[in-house]
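My structure is below; once you've seen it, I'll send some questions.
The complex appears here without one of its protein chains, the remainder shown in place.
Order as written gives the chain letters A and B; numbering starts at 1 within each chain.
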Amino acid sequence: MSGELAQFLLSGLTVGSIYALVALGFAIIYNASHVINFAQGEFVMIGGMATVSLLGAGLPLALAAALAVALAALIGLALARFAVQPARGASVVTLIIITIGAAILLRGLAALVWDKRIHALPAFSGDAPIAVAGATLAPQSLWVIGVTALIVCALWAFFNRTLNGKAILAVSHNRLAAQLMGISVRRVLLVSFALSAALGALAGILVAPITFTSWDVGVMLGLKGFAAAILGGMGSGPGAVLGGLVLGLLESLGAGYLSSAYKDAIAFIVMLAVLMLMPGGLLGARAAERV
Amino acid sequence: MSLLRAEGLAKEFGGVRAVEGLDFEIREGQVFSVIGPNGAGKTTLLNLLTGIYRPSAGRLWLAGRALAARAPHQFAAAGIGRTFQNLQIFFNMSALENVMAGRHLHERCGLLAALARTPRLARAERDCRRLARELLEFVGLAAYADAPADSLPYGALKRLEIARALAAEPRLLLLDEPAAGLNPSEIRGIDGLIQGLAKRGITVVLVEHNMKLVMGVSDHVLVLDYGRKLAEGAPEAVRGDPRVIEAYLGGAEH
Partner (left out) sequence: MRGLLALAAVVLLAPLALANNYHYEIAILVGLNAIVCVGLNLLIGYAGQVSLGHAGFFGIGAYGSAILAARYGWPPLASLAAATAAAALLAWVVGRPILRLRGHYLAMATLGLGIIISIVITTEDRYTGGPDGMSVPPLALAGFALSGERAWYWLVGALLVATVWLSLNLIDSPVGRALRALHGSEVAAEVAGIDSARHKLLAFVLSAAIAGLAGALTAHYAGFITPGKATFLHSIELVVMVVFGGMASTFGAVVGAAVLTALPQLLTVFKEYEMVVFGGVMMLTMIFMPTGLVPTLAMLARRRR
């Protein structure tokens, strides 16, 4: 394998991991409520920006990161409780506008509370590059890929081994049946928003040392995570992870070999192609409509 | 004369055979009823006859010609209209506009004419409005004409669907449980309505659980069970058929 290719693959896997985390956030909320949360990207921003500012206030990195994740989870909870729940059963456009409104509101607040400058987090364990197969790998990439892998395992265990996780799955499969079994659909909605927000924030913290962070990073990261969710199949957890990684690789290879000017367009071209040719995505199910 | 003929009609949903190897013939001017226990495949059959589902196997003939329609709107253009078991009303319009929308096939107009509202279109619209009012009167909803559809009571919505379907002047009208959820006096109204349709020369396929209604208005009854034809014939003959009694009583036990 040429060093160049190895380099593209490694950086593709790194961004892909971030997309996967964001896509997982989309999938969890979509499953629990059939809402597409356009504010997902803002949690990524909040994770990065809050950590930066807490770090600036003198907190140690681990504590700052933990608090940032908790803050995002709280905001996610508030979003579910005060904006999404009151609009239950509303039309698709209505829900889209509510979550986009929330995204703009959060972005505006971030610009007010923090600032409009670009910030960097220090890498978690230094910047000394590691040589791998003729390419160099920043230690932070290992953090990104490793933590993502851990989270995917933890989520798998959560959804398959714990009652809360199974309740979310039950609601996503059949809301009515789940309700009849005594599962609180309300609580599932709240839990799923908090969980997704925490995931997004974590992604934002992990990636901040590599790509920097600012009040408006949420837009592109959110939209690309969204493209990853579609590629994997909306509402499929494993699909979100696969979609994120594949998208990261496609983007990195496309930018490297085809056109770096159109790097940002790749995700959306892939998304459009998937929607037109196989709307179920790589791993998504297709539901038939009944009359 | 045979208006609609089906041969070997089948529909499968990932292993579930909702309709299987169905042969039947609907004669012009008949009230042709389809009965059967819940899940027998009656609605699926109507969906096949209106192009909402593509059959897994089998063929259809309309008035002696192979039915070439593919999309549902082409089935409509071929002269097949229907109502729905679960109401499919245009709740974003008035009752009258629902019926006017039902006349779409007879109201062809180009985009430019629509944008400029040509005098010709204005005249056509007046006629369409008048016809729609007549139909609302026919189904007994004249009083509701200008009310928003979402303000109508359930029983009225059922009849609104019939009026909308009639507006297209179908040769074959499929009614999916028009009496379900109605009280006895409303059901008598539906009974009278179906007899009125027969008098207008419209061929009716009636899917219904209310046996009194079915036995009273039908010329011919087809009994489905698990997607297959269980029995077929005149109402009295079907009513006495031991297999039919077995299917219904057997179904009633659990």
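Here, a contact is a pair of C-beta atoms (placed from the backbone, for glycine too) under 8 Å apart; a residue touches a chain by one contact, two chains touch by 3 or more.
No experiment lies behind these values; they were computed from the predicted model shown.
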What are the shown chains in contact with the chain that isn't displayed? A, B
Among the options A:L105, A:L169 or A:L283, the absent chain makes contact with A:L105
Among A:V219, A:L253 or A:L283, which residue is in touch with the absent chain? A:V219
For the full complex, which residue in A:L63, A:A157 or A:I269 touches the chain that was left out? A:I269
Sole contact to the chain not displayed, among B:E20, B:E97, B:E208 or B:E232: B:E97
Write the list of chain A residues that the hidden chain touches. 34, 36, 83, 86-87, 90-94, 96-98, 100-109, 111-112, 219, 223, 226-227, 230, 234, 261-262, 264-265, 268-269, 271-272, 275-276, 279, 291
Determine and list the chain B residues touching the chain excluded from the picture. 50-52, 71-73, 75-77, 81-82, 84, 88-93, 97, 100-105, 107-109, 111, 113-117, 121, 125, 128, 164-165, 167-168
